[in-house]
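Pasting in a structure now, in structure tokens, and then I'll have a few things to ask.
Subset of chains shown; positions unchanged.
For clarity, chains are labelled A and B in written order, and residue numbers in each chain start from 1.
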Amino acid sequence: MTKNTFFKRKGPFLLSDLFKNIQSNKKFNVTDIKSLEEANKNELTFFDKIDYINFAKLTKASYCLTTEKLKIYLPKFCIPIIVKNVLFDLCVVTKKFYPDADIDAPDTSLKAPKNSNFSKVKFGKNILVGKNVSIAKNTIIGSNTIIEHNVSIGQNCVIGSQIVLRNSLIGNNVVIQDGCKIGLKGFGFIPINDKNLRFPHIGKVVIKDNVEIGANCTIDRGSINNTEIGQNTFLDNQVHIAHNVKIGNNCMIAGQVGFAGSSVVGNNASIGGQAGVSGHLKIGNNVKIGGGSGVIKDIKDGITVMGYPAVPLKKFIKNQKK
Amino acid sequence: MTKNTFFKRKGPFLLSDLFKNIQSNKKFNVTDIKSLEEANKNELTFFDKIDYINFAKLTKASYCLTTEKLKIYLPKFCIPIIVKNVLFDLCVVTKKFYPDADIDAPDTSLKAPKNSNFSKVKFGKNILVGKNVSIAKNTIIGSNTIIEHNVSIGQNCVIGSQIVLRNSLIGNNVVIQDGCKIGLKGFGFIPINDKNLRFPHIGKVVIKDNVEIGANCTIDRGSINNTEIGQNTFLDNQVHIAHNVKIGNNCMIAGQVGFAGSSVVGNNASIGGQAGVSGHLKIGNNVKIGGGSGVIKDIKDGITVMGYPAVPLKKFIKNQKK
């Protein structure tokens, strides 16, 4: 993914125009904003948590918003831009590049799909499609569904009715049931009295092959990174997946489960109904989370947890006997 | 708010026609039904819980449904109507005034909006608008959205797609994401075998300036009072707010949180994902509620709670160590 096709980008900007306290004789061009692992030469990234040290060491970004403490882990060629609150400055500078990504204005260019553009797609009624939408062969789209500009849908998919898809790349053989809202802006903002500062969401939702998503689910797009659902993962109804969450392959996520932002789940996870996973956690492979559990810590591979807060199953059973 | 513009009101009625056991030589006119704090002369109110004693003492209502025990707190000019079950009688009498407010018949007068009435509003496709809807300048409305009669929307709002708005007054700079259902009848009824008695919902949803509401949220209108969301409060996806709930300013309410009816939340509250708040509670200012918590008691200003049932954070941590 070298180009962001969902949002219009401004710039390039001079580094000294973006950050007034950066003074240099050289004119540094900043072309885009990306995560540590995705950024390239002339691009700006950010590094705000020691957890991401391994990505920081390997970043190819030319510039990085960070703190005095963390800057030492960056490669030598990467110019650190030291700030007090990395996310605040990231928010401000991202808005300069992407002024339209912090509020989800509905796509007013939507139209009924032209059959000539989608000759091998089956459509229900009253479907609205934006510019540059691509839908591969043998896919079927239900009625009243809205597919906003630049969304891409693979082949043999079954997309239900009354769905909204935006800022999303959807693989092959994907099933999405009625009422889902996918690719909307996530719940990210800097709290400020009387006027919160919304975080631009320039990421996407990426749904891999053979995924199934139940009715009335919500999957928010990423802020800088993407939100991802791995191959053959199945979600039940009313699941909520926040921005930047990455779920692996072959997972089973039951009804009304909720994920807070930026958590990562491995492969083959099985998550019971109404369980909740806090933000910024790392859940390993082959993990089982009991229904109704509240996960607030990382979980290693192969562990089964239960409870609120969730603990390993043996401990949960022992606690119950007290 | 002197007039209920959302529901047709019958009457005025004679007090003795409404309550057969009230006998008097004078002909008392009853013009409307309102809450203790909103009722005026010639209007009927109700007082069923000692918690509302301060409102009772100051009410301007001429008549009040109440109990033998509570009637002593009413002002002298207010005629008490003593009943066994205040809510049952309130339900019956409210139905006489507002026969159409106990079931949400869809607005069958909906039409495509005439551009001449909304010259400074941007519309998506297939939008339906009822009679007397007002939408201020620079507001944008997404596709397939339904705005029923008498709803008012301020300026600079972004209302997404596949939304239903009814019985709602919406301020300026409000963002509502796709799939929300706002202003519907709440979950209020007197349980009766084989035929529950539905409570008329004559209240509104009032959403103040700068509010943001995530995707697929539901916010029910008030029964007699209104449901209110204060300025600059942000709600994440799939939040459920029941009838009569009042949420203050600058609150942050994460995904899948649920409020039961009539609870009141102060300003600057921060509520984690999947937390639940029981009915008729008073949550103070600057309160933090941990994700997944179940709140069943009032919370004073500045307190952080967690757990099920939710307790102050220190106690929660101590309990965990047992």
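Here is the rule we go by: a contact is a pair of C-beta atoms (placed from the backbone, for glycine too) under 8 Å apart; a residue touches a chain by one contact, two chains touch by 3 or more.
The model shown is predicted, which means the values in this text are computed figures rather than measured ones.
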{"item": "Given 2 placed chains, full-complex copy number", "value": "3"}
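Assume only the chains that are shown with their structure count from here on.
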{"item": "Rigid-body rotation angle, subunit B and subunit A, from Cα fit (steps of 5°)", "value": "120"}
{"item": "Inter-chain centre distance, subunit A versus subunit B - centres from mean C-alpha coordinates, in Å", "value": "34"}
{"item": "Subunit A partner contacts - residues on subunit B that touch it in the complex", "value": "122-126, 140-144, 158-162, 175, 177-179, 210, 212, 214-216, 231-232, 234, 236-238, 249-250, 252, 254-256, 268, 273-274, 291-292, 307-308, 320, 322"}
{"item": "Of subunit A, residues touching subunit B in the complex", "value": "103-108, 110-111, 126, 128, 144, 146, 162, 164, 179, 181, 184-185, 187, 189, 191, 193-196, 198, 216, 218, 220, 238, 240, 242, 256, 258, 260, 274, 276, 278, 294, 296, 308-309, 322"}
